[in-house]
Each structure stands twice: as C-alpha cells, then as structure tokens.
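The other protein chains are all here in position, but one chain of the complex has been omitted.
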Amino acid sequence: MTRYTSATPGDRDEMLAAIGVDSVDDLFAQVPEPLRLGKPLALPLGMSEAEVFERLSALAARNADAEEQVCFVGAGMYDHYVPAIVDAITQRSEFLTPYTPYQPEISQGGLQVMFEFQTAMSELTALPISNAGLYEGPSSVASAGYLAMAATGRKRFVVSRGLHPHSRETLETYAVGYGAEVVEVGLRDAETDAEALAAAVDGETAAVFLQSPNFLGAVERVEALGAAAKEHGALLVVATDPMTLGVLKPPGEQGADIALGEGQPLGNRLDFGGPSFGFFCATEEQIRRMPGRIAGETDDVDGRRGFVLALQTREQHIRREKATHNICTAQALNALAAMVHLAWLGRGGYRELGELLLRRTAYARERLAAVEGVELLHGAPVAREFAVRLDAPVDRVLERCAERGIAAGYPLGRDYTEYEDGLLVAITERRTKAQIDDLAEALGAAVAAEAGEFGITEMQKSPVPGEASR
Amino acid sequence: MTRYTSATPGDRDEMLAAIGVDSVDDLFAQVPEPLRLGKPLALPLGMSEAEVFERLSALAARNADAEEQVCFVGAGMYDHYVPAIVDAITQRSEFLTPYTPYQPEISQGGLQVMFEFQTAMSELTALPISNAGLYEGPSSVASAGYLAMAATGRKRFVVSRGLHPHSRETLETYAVGYGAEVVEVGLRDAETDAEALAAAVDGETAAVFLQSPNFLGAVERVEALGAAAKEHGALLVVATDPMTLGVLKPPGEQGADIALGEGQPLGNRLDFGGPSFGFFCATEEQIRRMPGRIAGETDDVDGRRGFVLALQTREQHIRREKATHNICTAQALNALAAMVHLAWLGRGGYRELGELLLRRTAYARERLAAVEGVELLHGAPVAREFAVRLDAPVDRVLERCAERGIAAGYPLGRDYTEYEDGLLVAITERRTKAQIDDLAEALGAAVAAEAGEFGITEMQKSPVPGEASR
Amino acid sequence: MIATETPMQRERTQTIYEKSKSGRRAAVLPAAEVPERPLEELIPAELLRAEPPCLPEVAEPEIVRHYNRLSRRNFDLDTGFYPLGSCTMKHNPRLNERVAALPGHARLHPAQDPKRAQGALELMWLLQESLGEICGLPHVSLQPSAGSHGELAGLLLTRAFHADRGEERTKVLAPDTSHGTNPASVTMAGYEAVKVATNERGGVEMDDLRAKIDEDPDQVACLMLTNPNTLGLFDENIAEIAALIHEAGGTLYYDGANLNAVMGHSRPGDMGFDIVHVNLHKSFSQPHGGGGPGAGPIAVSERIEPFLPRPQVVRRQDGNGSGPVFGLDLDRPKSIGRLRGFQGNFGVFVRSYAYILSLGADGLAEASETAVLNANYLKARLAEGRAGKRLPVAFDRHCMHEFVLSGKPMKKELGLATLDLAKRLLDYGFHPPTVYFPLLVEEALMIEPTETETKESLDAFAEAIERILAEAEQDPEVAKSAPYTTPVRRLDEVKATRRPVVRQPL
Partner (left out) sequence: MIATETPMQRERTQTIYEKSKSGRRAAVLPAAEVPERPLEELIPAELLRAEPPCLPEVAEPEIVRHYNRLSRRNFDLDTGFYPLGSCTMKHNPRLNERVAALPGHARLHPAQDPKRAQGALELMWLLQESLGEICGLPHVSLQPSAGSHGELAGLLLTRAFHADRGEERTKVLAPDTSHGTNPASVTMAGYEAVKVATNERGGVEMDDLRAKIDEDPDQVACLMLTNPNTLGLFDENIAEIAALIHEAGGTLYYDGANLNAVMGHSRPGDMGFDIVHVNLHKSFSQPHGGGGPGAGPIAVSERIEPFLPRPQVVRRQDGNGSGPVFGLDLDRPKSIGRLRGFQGNFGVFVRSYAYILSLGADGLAEASETAVLNANYLKARLAEGRAGKRLPVAFDRHCMHEFVLSGKPMKKELGLATLDLAKRLLDYGFHPPTVYFPLLVEEALMIEPTETETKESLDAFAEAIERILAEAEQDPEVAKSAPYTTPVRRLDEVKATRRPVVRQPL
C-alpha cells in the first residue's frame, strides 16, 4: 500500500480469490513476457509528504518570482493580484476534482459556471458567442485558423507582426498540419502596416489576424485594418488582452469575427506560463464551428432550469474525424478562476481597473522616457504595456536591474531582431508609483553604468516627457 | 458600501422607508448625544485587498519563521509538518464558518468531528472522558484546578516545577481569582523531587500537578509521584505532550485523574503561539464537572444515529453562575485539525512518529553532548526534547546560531534562574540528521567563539557520547 | 413512492473509526536516518506504552472523503443566512485566511527571540492601538482567548485593582439579560453574582441597580454590562449607571460581544467603562470555526493598566534612532500574570488586523451603520403580517444591530414553540436565530442579521417566517415535526445527557 491506496494484504487475498487468480501477476499475464519490465523503474523510492514538500520548496526557492523581484515583465502574462476568494473557490473539492460535466444532473455547478463565463466573455469582447475556454492564448489563435479554413474553404492566413510571437509561431506549427499558408505583414511605428496588409489580403485569404494591444503594447486601429478582410470575405480574428476591455473598444465593435486571447490576466496566477486558459468568442454565424465545450441553458423534465453541454455534435467524442476541433480536456478550473475574478471586480471595478492601468502606464511611459539613455520605441497609444529603447545592451541592463530586485521588462530582441535594443514594460495594479519611480531610477543607473563601461556615446534626449518619440 | 456590504443607496432608501425613519442617524438616536463619537476614528481609511496583502506580507517578512531558520525551539509548541489535507479540510467553508453546533440537525458534521476527536484523545491519554477542547495548554491546567476544587472541596494545589512555566503562572493567576493556594515542588536532576512532593501534599490538597515529559524534557515517573496524591485523596493532574503518547505510558495508565495539555503538535501550525487548543481528559467520575463542550451520540426521532452537545447542564448558557466553567467559544477548528492529523497518521503512523522522535532525539542528545563546551543538563530519559548546558552565555550562542540560520533552542534562563546556562532543544520529524549535525557544529563553533572572546576556561569533556552527564 | 432524499441525507453516518481497517494509513514518515536502537535503551521499560492507542487506519482518499462528507452535514455562513443573535455572523473574508497562512506568520515559533519577530510584534502592537482607538480606551492586552476569557481577565483585573487599594470586594452585578458567561466568569473569579432587573424600555432598571448597590456599596466590585445589550438596545442611562458604579468604587465592565453595533459611532471608554472585551470572532470577522478559535482582547483605562496580564507588547524607541523596536514586557510587577501560554491567538490577530486595515475608519463605521440598518429593516419587515401578530418584538423601539422577538403569542395561539419555528426554518434553508435567550423574554428569538447580508436575504427570511406561520395556521403539526430535509431530525438530547456516550467504544 502507498498512502493513497487501501488494499491491505487481507483485502488482496479476498479480491484475488474473488477474481480466481493466485496473484496480481496472473492479471498481468496478458502483457507478453518480453514486454514486462521485470525490474524497478530507475526512479527514487517514494518519499514522505514532508520530504516532498521540502524538496519542492527548495526548487521553488531557486526561482526569482514576483514576490522576490518587482515584476514589470508582461508579454502576454501579467502579475495581477488574484483575489483570495478565487483560490478559496477553485480549491473547493467540488470544483477541483470532478471531470467534464457529462452527467448534467450532478454537474450543474460546473455547467452553470461555464454559462456565466460565456456570458462574461461575450460581454467583454462584444461578440455574441463564447465557448467555455481553450488551452491558452497562442493555441487559440491556431484554433481560429482551423475554424477560418472550415468557414471559408480557404487556406491562407494574413498575420500582423504585432501578433504575439508565440501565437505566430503556433499558428505556423498548426498550419503545416492542416495545410495552410501564413503570410506576415510588418509594423510601422509599432502599428500594423495598413497598406501592406491591404496588399496581402486576397480572395484566397481565410483570415486576417491582428492583436490589439499588439505585442509592442500599441492599441491598433482594428476596424480600419479589418476593412481589407471584410472586402475579401476573410474572417477578422483579433487577439486581445482581457484586462483592457473595460476601456478599449472591444473587438466585437470593430468588426471582428473572432476575438480571442490569453486568459491569464483574469484570475490566474503566473505559474511560469500555465495553466491558464484561452478565451474564444465569435459571431452567431460561427456557432456550429466553434472549438471547445459550450454550456447551454435548458429545462429538465420538471421544467426546472438547468444547463448542459450544448452543441456536442461539434465535438470529437461525437463526431470523431469530422469534429470541429480535437480538444477534450480543456481548462475549466482556470475559466472558473476568471469568472470569480470578474464577478469580484464587477462592472465598476473592471472599468476602473482598466482606467488605472491606462493612467499608471501613461505615467510610467513618461517617467521612463525622461530617463537619460531611455527613449520610447514608439509613440502609438498604449493601454498597459509599452516599449522603450535603451542606449546600452538590454541584457546587461536587465541584469543590473535584477540585482536590484527589479525584473525590468521583456527584452524585445528575443523575438524581434529589429528591436535588439527594445524593452517591453508592463504595468499592473500591483505596480505602485513608487515602484515605477524605482524602475526609472534603476534603468537610468544601469544604462549609465553600461554606457560608462562600454563608452557608448550619449544621445540627445528630448527633455520634455511625452514628447519623446523617434 | 464596503466590499463586504451590499446596501446600495437605493436599498438604503427603501429600507429606511420601511423602518419609517429618514436616516440611519435616527436609529442611532438612542445613543445619548454626548456619547456619540461625532468624528471619524483615528485609523487609516480602508485599503484595497492587494494593499492589505502587501502590508501584511511586509510585516510577515520581518519575522524569522521556521522556513527561514531551522527550528529547534520547542517549549510546548513544535515545528511539526502539518499535512496538506489538514488545511484543505479546515479551510472548507462548512467547517470554517459556522458557530457552535446549537442546532444539531444542521451541525452533524461538526458534532461528529467532536465525537471522533473525543474518542481519539481518550485513546491517547487512556482516560475514558474527553471534552472537545479548551483554549490551549496552560489555561487548561488552570481549568483543572477549578475542577479539582469542585471535586474535592479543597483549595490547595501542589505543583511540580517541571510543569511548563506558563502553566504554573496561569494557574497562579486563576488561583487568585477562585481563591486557591499554589505550592511548588522543586526538581532533582530534572525530575520532580519525590520526597519534597510527598511532604507537600496533605489532606487539604485538591490536586497535584505534574508534567511528563516535563519542561526540561524529562519523562517523569508519574505513577510513583502520584502516590502521594492518591494517599491524600487529591486529584492527580498530568500535563503531557500529545506527540509522545505513541511510545510513552499514557497518564491514564499511571493513575492520572486528569490528563491535559497543549494540542498544537497535533495538526496545528505554530502561529506565533495560537490559536491551538487544549485537550482535557478525565475519569468517569469527573464527567459532570468537565469544562467545555462535549458531544454525545444519540438517536433522532426516526431512530437515526446522530450527535448533540451533551451534558449542557454543566455549561454557562444553561447554568450561568453555577456552571462548571465559563468557557463558551473554544477552539473547534483546531480540534478538527488535530483529528485530521491523527487520522492521517493512523495507529501505525502515530506510533512510528513517536519512535522516530525518540530515536532522533537520542541521536541529537548524544551528538550535542559530544560537542566541546556543551554538556547535558540532566541524564533523565527524554522523548523529544532535552536540555544542555553551554560553556558560554546562552544568548550570545543563540545569536551566533541565528546568524547561521538556526534557531538552536529555548534559553532556559528565561524561566529558571537556576539554569541560566541551559538550552532546551526540541526535535520534530522535520529536523533531519543533517540539520542536527549542523546544529552540533554551529553550537560548537559558537561556544568556542564566545569562549575565545570572553576567555572562559575550557572544561574537561567526557569524550564518549552517551556517557556525558553531570 | 420513490424517495427523493439525497444519498447523503439517507446514509447512516459512520465515524472515521468505523471506516478503519488494520494496516491502512495515509502517512508515510521520513526514515529515522539514525540508529534503530530498541526503545528500552532510551526509556525505562515501565515508562513505555505497551499498545499504541487506537487511532483510525484509513488511507488519505478516504480521510478526505470522510471529512468532506461530514462537512456537508454542516450549515455554514458561506452558504446561507445565519442570523444567530449575539454571535455577529458576518462575512469572513478569505483575504484574512491568506495573510494568516503566510509562513512568516504561520510558521513563526512563539518563543522566537523578539528581535526576530518584529513583524509579529508590530502587528500585535498595531492591533492593540486600533482596538484601543475603537474602544476609546488607552491600553489593550490581546491575551484572552475568547470573550469569556476576557471577562475572567476583567474580573481578575478588578480584584487586583481593588487589592492594590487595600480593598476586597465580593459582588459583581450584571443585568438579567446578561450572557451566561458573565455570571459564570463571576463565580470563577471568586465573586458573587448579583442580578439586576431590566426596565420596560429594555435597559437597566435604575431603581433596582441603586438598591443592589445601596445594599452594600463597599462590596460592589464591578458591574458587567453589554451595551447595546442582548436585547439589541442601547442603554439610555449609561452615563448615570457609570456614575453610580464609580461612585460606589466599582469598575464598569463592557461585554463587547455587541460592539458591532457602535464601531466608529460610540465608544465604551467614552461611556465610562473601565474594561472592555472585544470578540475578534464577532466584530472583527475571525471565522467562527464551528465553535472557535476566537480571541477576546481587553481594552482598559489608565487606572487598570498596571494590572494587565503579562507579557504586554510594547513599542520602544531604539536608542540608536533607527526606528521603533517592539518587545514583550514581562516586567510588570502589579500584573495579574499570565492567562495562558505565550502571546495569545496570534493567527486570529492577523485576520482581525487585516480586517481593520481593509475597512479602515470609514469602513468600520459603515459596517456598524449597515448592521443597525439591516436589523431595523428586518425588524420592520417582521412587524408586518403574521409575524407582527404572532411574534411581537419584545421591546418596541428602534434596535441597534439585533432585536428580540417573543414567540409567546405564537405558542398560545398556534401551539408552536419557538423551537418549532426554528426547526422549520431549517427546511427553508436558514440558520435559525438564537432561541430562548435572553431569558427574560418568553419564547425568545434573538435576530442579528449583520451588515454583510443583502436586503434580498432579509426579505427572503421574513417571507420564510411568514410562510411558516401561514402553514401553522393550517396545520401546526408541520412545524412541530420539522425539520424534514436534514440528515437527522430532532435528536434525543435528554438521552445524550442522561446516559452520555461521549466516545466511541472500540
């Protein structure tokens, strides 16, 4: 027996007798002899709970988390405060331990949460249909590609370079599978190049993919950019940050056919990148092509209100090779976390949070722009993240800031060779004015120190905050 | 509205109209004008959840907890590993948020837990009656005094100096109230002085108080010591450590009338000293004099098994000034934690844990005794805690160890002027052999450094571990 | 007819012991790592236990299931309305659980050198300061573990205070509406409990008070008062009461169980009280835990301060100017001494301090205001319709945070006892109010909605009462045999006391 199993030697004997075999080995006889391992796995023996705890605590201690370093890193996942009720509710056994609600009578809790979540996401994006969540952001983008192919019968995607690099790469990975072509359109002063986009979209284009705010933080003119898609009958797919939709015009009001994105900012912790969830909303037209679970409202035999998995005929367990997607296990618990967070914020709080991010981000942007050796990478409007250029090697500056306990941002050079000197700085409600001031100070000091060390010539700086631009 | 209240301005208006007043102030009119505060409290304004979290995290960060320092401090509370299921279960709303089970039909969960807990504590102590828990250890000792007075009609307590100093002091505090006299009996080589005890007990003695293992860690010969109590018709009250009763002869088998103690080691975290609980077990004879809640098994109208608060006629809400005790709100959740921990250990695990403590403690004791400048304070048998003497000022040695990340023990000089050079060292299953070795190393180095600094002459040390004694 | 009781309703409960099977277990322990010496080498054989105690033998999955299933047999505040009078069943924020669980709090040893526990001591000091401000009294001890412990402390302080002046007094007065812990504490502190009558406005009957004092003013040690009292009424004569007691040389003790009515509006210190206990598990949102843990800090006036329990958390200005240092003051020669081990229920302090920070001066005042508004609204709702007739309010004036109804007409006219109404409420999904207390109201129902309930909850509760009364007019047997929907129904409490079975025979 391990601590999680209960079969005592006595139980075993009784059970074996009932089965009519002498030993458990007899049951494994169906495994051909040469395929039986016949020796223990080359893994350590089991450990006590306290030892496992210590071991994993020791590993965790070797990570510099957002408690240890003030975190200005975003790039799709953000250090928001997750309210305590989110944990309390998601850790309830009744939500934590069941599986997909195949038996609606005993799954009304989970099903209703899905329905509420769908309502909330539909509200956020201003699109009428939402599923109950997909794995996470970038793979949701790829799923939109699959949908667009089915909807249009076309196999060509036009993608803005402002789309998250992980999303672009994931889309390409999937596209190799389902046989689509991906065409990228570049940026101009951090915004998608409208002309190039218009030129790239044609009658073979299944979908146009935009992101707003885009990876550089710029709020895109989605509606204008989307015109090209409309013109050629391609779907307009818009990735977005769900924390910005209290203040930014939602994709559904800008002509998007599909709005999707990484759900982490809503109630999910950073977790080194997962689990979180992807949200996926669309127009009525796409309802029967949607990927993932969808809960629907209905009645029971007594006329009582209830919820079930709706439109299951789209899904793999019914339609197999003809399913609209292969997804099965998704991210229900993460969607619950998002729903609780949204309910906690409420209409007013959600709006205010969006405003708070906008204002603090504007402050931070101006504050940083005023720092010697730091200038704005673009002047486009931003919501909660912005990009700067540094007059010193970004990695070295980051290292210096890290030593001061600040994770200063995301180095754009990781994904954009054209922005080797770029740093992406993200703001959440946890980043106080004082921390922003510290960041400015630290960046300035780091750039100066590096510049001193490497003899980089100082550049002329615009002295007035806000006027800095390239 | 705060975030925890719901009355919108509209609600308020409707409610005031229903009440028939114009404003809430009208309701406060019953408070005489001069007694109305008329200004805000001199406290800060309310803060957001994230801010409160940060504020309290910052305070917590200024404490050196057992995660930061390897903890050899005991003295009644111990750094045991609390299994994860304890938290999961005690944090369930259904256990966390109700109050005392006055309505048994909707409180069967809590009542049954009390019943199970009583069974387990009765087993541990080998006494037939247990209550459902009191506040904590020392005040339980004082409560035993109150019971003993009622049981014997006498007003004199004889107390071993081996009883926890907090227990002795608390007993004295209470005794001033209920008008009893406390007589203390000293120790001899760390064990209660049997002769002095026999001499102190007389026909006016209501109870004799012992502790085993006592404060210096020594396992007392309770039965022999208790003879004096039996002889004079006094109750024998034994405080004990509930983590040792898997291996040590329980109080009930040594003639105790009452066994009690601090419950923290069972499933409760350190929490800087509370909340935990006190357990309190007794002979059948005392059942109607017991303090605190007691659950009892019974049937309902349909003959179904159930549990209720039994023997309520002892309690303050029924008997008022004639109650056996004044306790009302106790420590139900902490008792639940203990019960879950005990179920998790199970009969086998509980025994093994006791053995583990014994063996590791023996190892630690020998290891330390072999250190230059450290010698055993006593040679009495010990279970999980032992005392040494240091050849250097204890405070300074502790400070040096602390700087190395070790909380080396409890300085006996805090409570015993006769042991100014004494250090009490506690072992739990979390203290590994490697940590014990580190402790030995650190103590040795610290004593040597202090001795060097203060020019204390080195003493002759017995080189053979285990033979060290005074 | 097919039963519609859920499987959990139907099941005969088993204890964890009954699920035990020899050899099963949840715990795996670390290896000893040290020599496996026979125990007899370490402990004399006669001090060793022969047989380990009987504990359940169950693997982890079944432990979790057992306690999860048991938990579902509880009604709780996070599930429904819980208007248990005098208990302030207000919302328990999960934020507080989160901060209490931080390792810097949860794994801090109580004997840690104060130098390395500055955060904890500062938190305690800040809580002391906050409670002092709320109570209008300059000094606070956090040590008492609950309200009743605070009461005992207050009486011991009173004794020490008088002893210090060379006096020894014997009597403690308390109104007949007082909570059971008050007289029980009086006895435990070695005093004689003297009951004071209640007047027709629900306050202290001044003539009776005067009479009780005048009997022998020198013997009056203290008057214990709850204000607003357990009827939910603020005593309009409080200033005069205080004057009378002080004149007689007694102390005035404030049972703070009802502080939730007046936070930020009126302060016991300003009313003339010398000693106040605060129930952190009531006014300051510590979860009730099924009957604890709580904490009962006491706030006291200047003249009582020297006698406060030790240790006391103090703030000192450090010599080297590097800011304040927090310490545990043990050197208190006049102190009554310790009331318990270590420093009190620190985990409770963390939660309550988080609550005070969350609400702040504005939020606390608003909380009391809404508590009073909710209570008066529910009272008004229950003054309508059937409830108004069958369940009149005991004292007809505006209440503070709670109010008391009398089920006397209901009993007379419908044959329904307050207990029956309470049991029937269970079927409607509500926790019943406190019943049969205070004692001077016949068939009492004591209702405290708290500020964290919505108007909708209050309305639903009023409607349930109305429906139960309507039902009873048709057929009183419905309520008299209630509840019907709970896992067990009307348990035999007499049997449990006459032939108590308080542990499982194994």
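A, B and C label the chains in the order they appear, each numbered from 1.
Please note the rule applied: a contact is a pair of C-beta atoms (placed from the backbone, for glycine too) under 8 Å apart; a residue touches a chain by one contact, two chains touch by 3 or more.
This structure is a prediction, so every number in the text was calculated from the model and none was measured.
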Open item on the list: According to the contact rule at the top, which chains on display are touched by the left-out chain?
Closed with: A, B, C
Task: Of A:S139, A:T192 or A:Q211, the residue in touch with the unshown chain - done: A:S139
Task: Hidden-chain contact residue, picked from the options A:A66, A:A198, A:A227 or A:A445 - done: A:A66
Task: Residue in contact with the excluded chain [from A:S160, A:T192, A:T205 or A:Q331] - done: A:Q331
Open item on the list: With the missing chain put back, one of A:A206, A:L390 or A:A407 would touch it. Which one?
Closed with: A:A407
Task: Residues of chain B (touch criterion as defined above) contacting the omitted chain - done: 1-6, 8-11, 46-51, 83-85, 87-88, 93
- [ ] Would you write out the residues of chain C that touch the absent chain, in ascending order?
- [x] 2-9, 11, 19, 21, 59-62, 64-65, 68-69, 72, 78-80, 91, 93-94, 427-429, 452-454, 456, 478, 484-486
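The definition used in the following text is that only the chains that are shown with their structure count from here on.
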Open item on the list: Using the touch rule stated at the top, which two chains are linked by the largest number of C-beta contacts?
Closed with: B-C
Open item on the list: Can you work out the whole-Å distance between the CA centroids of chain A and chain C?
Closed with: 45
Open item on the list: Centroid from C-alpha atoms only, then distance chain A to chain B, rounded to Å. What do you get?
Closed with: 47
Task: Whole-Å separation of chain centres (CA-atom averages), chain B against chain C - done: 21
TODO: Note the residues in chain C that touch 2 or more other chains, in rising order.
DONE: 23-30, 58, 60, 64, 68, 93, 95, 97-98
Task: Shared-contact residues (touching 2 or more other chains) in chain B - done: 49, 53, 57, 67, 83, 88, 91-93, 429
